[in-house]
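Sharing a structure with you now.
A single protein chain has been removed from this complex, and every other one stays in its place.
Up next, subunit A:
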């Protein structure tokens, strides 16, 4: 009760949740429900434990009631277990059971010591009201599986912090179902509202008390939590713990790490805790240790867990209106007529729509086939918005397939000028050509080169878009294989390629262009090696460029320093996007302006660089300088 303050963490990914719950029981939803069921079971255990410890505490403070309290948890236990076996249909009856069951006094009992029966009756009425008050905060609580209703489903990821109280709060949850049964008349409205007010005040006091108490309890309990010993770790390798226990331990470890000075056990260092956390997270979310290391360096532990959770959920399907053929309003109307449930993506784009659910496959409607829209992730709008191609320009898309960004460029240019769509992979170009034709693009030229050959094949572009091949750590929700199949070798290979490509991209641009002279570098990866480090490398190698604002008014600024490395200070102009904060794929966008075509190498000496100087046919070898 009254845990509003504690629950003030935003419910992550509201859009996504809406979508999944309105939709049919897809596999993703099914998995998620299973996942949540497991989680709530874990919390229940957790809560039970917490309750026991608290009950003991209360027993000390209130000796008269001590006896009852020692019995209560046992009964509670059986009730909760019984309930968990029941289906939702009989929920109301079981609620009644709980109300009639010994009120173990978390709400009012410790303050009053009347006869139990009276107590219960009063409480049950009071609780209805307070529960009504509590509803908003309950939304973000995770409760027992059987009490899960539509609102609970919204709670999703909010377990980490207040999971411990879940079991106690579930009493409120039970009551909410019965709210509707209580008749509310105009006459007693005022009385009720007064009662509510007083209840709220009481709640707040209680919450304050509980918070103190919980703090104490938590600290007391911390002493109990110790890292597993080496032998235990070894044993776990043979026979891994089940996920519930691992998750519990993750929570505990994070709690300790967040208040390390007070909660640590004296024998263990911070590294010990981090190592254990790493092992547990790897086990729980299924990442390999290398990638886990990388990601934990990037985020605080709490945020990292949010990131991992977000990666378990699919991003919403988004489409982009093809403005060459239709308008967004017309398209939305046409799709709504097919009973598609949609909404604009956000204020930042005028052409995007989010599809919540659709009775027809969105990739096979007559509108899709007629080229009125393109299925395109929200994140891949961003580099094109940043590039902002103008009419009659010459634009290069270096790795274009499957054509979402290319066709967006063409649409922005209203089919004038020229868009050169290049991709190194011939198989993927088929989809690229298909999309270009379907969307009615007439100003495109599709070719199949390695991007690093570029300024030699064709140069003098007004704008270049380089959506570099990357490890895909931002799109783990799309392709979970990234979790395990990436290693240091992949990263060094990719970053090397990205550095060569970005130099090629820069050298393909004509700085003297009247309207352009811009390069946009983007990746769907969140690691610093592939993002800031590459941009920083380009800035050092090509003094004739500078970073400019991307024109995207959201997203986090890029890192200007990372683990002892300092990057150019202008790197704060780049933008990062994360699945857990922006509900789109993890993404990185940087925009350069090329100042001149020549680089001054000495007094009166200039060079015009042409790419990274890689000899492609032979073994990769970089020009020494």
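Note that contacts are C-beta pairs under 8 Å (C-beta built on N, C-alpha and C of every residue); 3 or more make two chains touch, one makes a residue touch a chain; residues count from 1.
Convention: contacts and distances are computed from a predicted model.
Here one chain is missing from view; checked against "Rab escort protein 1", "Two-component response regulator", "60S ribosome subunit biogenesis protein NIP7" or "Thioredoxin domain-containing protein", UniProt names that protein "60S ribosome subunit biogenesis protein NIP7". The omitted chain makes contact with just one of the residues A:448, A:510 or A:596: A:448. Contact with the chain not shown here comes from a single listed residue; of A:194, A:437, A:556 or A:598, that residue is A:437.
In the full complex, subunit A touches the hidden chain at residues 363-364, 366, 369-371, 394, 418, 426, 429-434, 436-438, 440, 442-449, 457-458.
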